[in-house]
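Have a look at the structure that comes next, please.
The full complex has more chains than appear here; those shown keep their coordinates.
Chain lettering (A and B) follows the sequence in which the chains are written, and residue indices restart at 1 in each chain.
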């Protein structure tokens, strides 16, 4: 099944820490990869984001899902 | 400022596409990196996720923020 989510980063599970309801999973991403971000146009202007800029893609852990074949 | 978000992936902006309200930003991540996912304990059991597994970290583009020095 193909998914609309634009980001699928392949990697290997390094650590799994389980709690009663949620779990914290660490995944090592080796290969270079591409990330797509949809942000407000306003923030592109505010941060003056342009091709070639060095940036950081910031993602809250609760927004990351895990897929496994 | 340090942020509680567990994922900060360094990279270079490859493409910026602006719409009236939102913008689509592509970022090339070169270096190996680590991703933290917080998922339900239930899904760890359901997918039988364990250290060493090959997995995919799946992230919707609207959940990705961009940081710039």
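In the analysis below, a contact is a pair of C-beta atoms (placed from the backbone, for glycine too) under 8 Å apart; a residue touches a chain by one contact, two chains touch by 3 or more.
Note that the coordinates shown come from a computational prediction; the quantities given were computed from them, not determined experimentally.
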{"item": "Homomeric assembly size (copies in this file), of which only 2 appear in place", "value": "6"}
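We adopt the following convention: only the chains that are shown with their structure count from here on.
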{"item": "Separation of mean Cα positions, chain B and chain A [Å, integer]", "value": "1"}
{"item": "Contacting residues of chain B [partner chain A, same complex]", "value": "3-16, 18-41, 43-44, 47-69"}
